[in-house]
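For this depiction, one protein chain was excluded, whereas all remaining protein chains were kept in their positions.
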Amino acid sequence: MIAGFIAYAGEIHEPAHLVDGGVLAQYAWLIPLVPLVLMFAIVFFGKRLPYKGWELAEASMLFVAIYGVALLVMNANEGITHEGSIEIARIGSYTIEWGWVVDGLSIMMYAVVGVVGLAVFTYAKGYMEGDSRYTWFFAAFTLFAGAMLVLVSSANMIQLLVGWELVGLASYLLIGHYWEDHSNNAAAIKAFLTNKIADVGLVIGVIIVGVTVGSFRFGDILSAVSAGDSALAQVAFWAGLALFIGAMGKSAQFPFHVWLPDAMAGPTPVSSLMHAATMVTAGVYLLGRMFPFYQSDLFAADVKTWIIIIGSITLFAMGLLALVQDDLKRVLAYSTVSQLGYMTVAMGAGAYTAGLFHLFTHAFFKGLLFLCAGSVIHAVHSNNMSDMGGLRKPMPWTYRTFLAGSLALAGIFPLAGFWSKDEILASISYDAGHGGGAIASVVLWIAIAGAFVTAFYMARAVYLTFFGEYQGQAHPHESPRVMTYPMIGLAGLSIVGGFVNVPGLFTGFTEWLAARPLPMGDHHAESIDFALAATGLLVALAGIAAGTRVWRRDAATQRERDRFRVPLLYPLLEHRYFVDDLYRVALTDPIKGPVARFIDWTNTYVIDAVVNAFGAVAKGLARVVYGGFDQRGIDFVVNAVAGGTNEAGEMLRRTTTGRVQQYAGALFGGAVLLVVGLLIFT
Amino acid sequence: MDWGDWLSNSQNILFVVIALLMVAAAVRVVTSPNVVHAALMLVLALGGSAALFLMLGAEFVAWALVLVYIGAVIVLFLFGIMITRAPTGRDPVRLDHERRWPAALVALATFATLASASVAAFEDEAIEGGVSSTGDLGDVLFSRFVIPFEAVSFVLLAALIGGIVLARKDPG
Partner (left out) sequence: MLVSQFLVLAALLFSIGVYGVLVRRNAVLVLLSIELMLTAVSINLVAFGAYLQDTLLSGQVFALFVITIAAAEVGIGLAIVVMIFRNRSSANLDELDLMRW
């Protein structure tokens, strides 16, 4: 195996300014290997260690973070591309290899997985304290991060598949961590099965591409793309579509998004890592890895239309769903799906940098938001925002960091989300004028509307959680330092993370990502489009303002009965009541709607009418999407698959009679049939 | 080669006699309603195969077969029959399954496949006679085949220990 060692850096066309990366890149195979080895160490020795295995998990993430950041710094000085491979097996003319690729894209992923992972693992020490399967949790968690690193470090599609499935396995273990509760088990199985269905697409895509090109290496495949390989061009549309279906599963794109909200059943650190750095980013990463394949008109450029459509449906429809959730983690989950929609849209608009830049910034603030949510849940012993409220005083650091994360997510200048969202908007706008056509123009408006929705639901989450009166039973308190420090660290990154890519001033991130053996052929903004940036910012501010209008005052009311006592005496309170139960009143009780609106008008709160109307529409849309399509349509398919499997199993198990002689008879009869078949068909 | 030519060879006449005897004995082994009879019929069938080995010049194998099977294995079987109190009287319902035709069909198909393949492959290929000496067999057994020989001896040892462990009464 060692004899088959081949390092073929520079074998493929390499632009002049790129360097090999030296020793650091040559030993990059350690990045996925260290977590995987330590995972086994945790399983075998974890319980005997002073911190029960946590220290090994933390050490692995520390290693990855340091290695990733070191590579990032090196790559910022001079672009690095390096690929190494070790031959493992040979099947016919195909080689199975363990490979590692060190280029702008994978270095960015190493750094993100390492840094966010480090924060989340530190936090998890506090969060999981006292858990009955503490050691096992950290083993599975390390496997989760390690599997993602196998995925992003892979230089060929076979290893990518291995990492892809390992991520799925680890997520199954982690989502079902509290398996004593049956619904958690069901959520784990749902996540696994939904991913598996999409994985069929990935496998088909891998086979088509691999067999057509004759190699599974990304380097060879992308060389074939840049050489305009005609055989590949013929199958490119279907291969590209199949690969995208795989990406849709992992990245929870509509209609494969159903597993992600259910995946909230796992411990919160798992949700944090899953939504920030690992798992859901895999699909976007795959699109980034294969980007030239989708970008070239000769190949899968037609698939981009599908990508942008799917992405825009996801970003808008799923953002609306976040508005009707009471579970804080589900709000964030639908928010993640929506943000992944943004990344997908960017990829579909041919904007490699913009999509991955959003992945980069989103990793920080979404990881942070989940950590904060975990901190809150830890304190109030409930996931529901109806049990929260007023937490900004007892939990000041959680409040401050959550606020930073929310503003970053909403895209407020100058936080990280502003820059990446603006980059995406600029890319769609460019695409609308350069080949994207009418679809891209429509998507641009959807994306801007999505920015409003994002700000709107994040404002709701902040107000319902941290403002007003506390509604729960437990006594909330600030989390221990081992949990708040990682949150503060990620909050810092969420605030400054966007400055690595300011169009026109400093475009470091663009150059980092461009360190690939072949040019990406994407578009990225040369300077800030002030009009577009202002539009995005204003829409986000409008969303926050609307959210404040709707939920701020409501949160000041204390109990339901208070509101019923005062409406006629205090129109203002009545008004608050109306906004509080906006959705419910508007939909289930149509009588109260006009009355409330009448009072609203008499109080000359004109703006609130707009808000109410928006709320009603939003609620209706969200309910239809959630109840009609999501729950009945997509879940029905998932259930039907499960039911069919069950039925088939019922029938097949009757063949297992336990009678040895029946088996022997089948054996001999089968052997004879095989021989006869052989004689007939040869 | 026609049947007349074939039968004119005295060896082949001997073969036909032995073969008929063996097949008859084998059929009794699988159909006899009496377990002890079945075991004794197996002795007859195995004796026939020892005779065939002699015809083929494999003297040592023939006598090893007689010693091992007829001397040891069959005695073991008779003990097994005794210990498990298998029915020794005429009681066909209990010894065989009631539905025999699927088994017969499978057996017939197996025979048809094997026989037709053999005949198609070897049609008129003849075997030259000739006796191989036991000394030569010993030489190859302890030079070329010494490692498989040792492996088989280990299997026997393992079977010996395993048989004891399985069959003894639980000491607890």
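Labels A and B are assigned to the chains in the order they are written; within every chain, residues are numbered from 1.
Note that contacts are C-beta pairs under 8 Å (C-beta built on N, C-alpha and C of every residue); 3 or more make two chains touch, one makes a residue touch a chain.
Nothing here was measured: the structure is a model prediction, and the numbers come from that model.
With respect to the full assembly, the chain omitted from this view is in touch with A, B. Among A:S183, A:S527, A:N639 or A:T657, the one in contact with the hidden chain is A:T657. Summarising the interface, chain A meets the missing chain with residues 653-654, 656-661, 664-665, 668.
Interface residues of chain B with the unshown chain, by the touch rule above, are 1, 6, 9, 11-12, 15, 19, 22-23, 26-27, 29-30, 35, 38-39, 42, 45-46, 49, 52-53, 55-58, 60-61, 64-65, 68-69, 72-73, 76-77, 79-81, 83-87, 94-97, 100, 102-104, 106-108, 110-111, 114-115, 118-119, 122-130, 132, 136-137, 140-141, 144-145, 148, 152, 155-156, 158-160, 162-164, 166-167, 169.
Assume only the chains that are shown with their structure count from here on.
Each chain gets one centre point, the mean of its Cα atoms, and the points for chain A and chain B are 67 Å apart. Within the complex formed with chain A, the residues of chain B that make contact are 97, 102-103, 105-107, 109-110, 113, 117. Residues of chain A that touch chain B in their complex: 661, 665, 668-669, 671-672, 675-676, 679.
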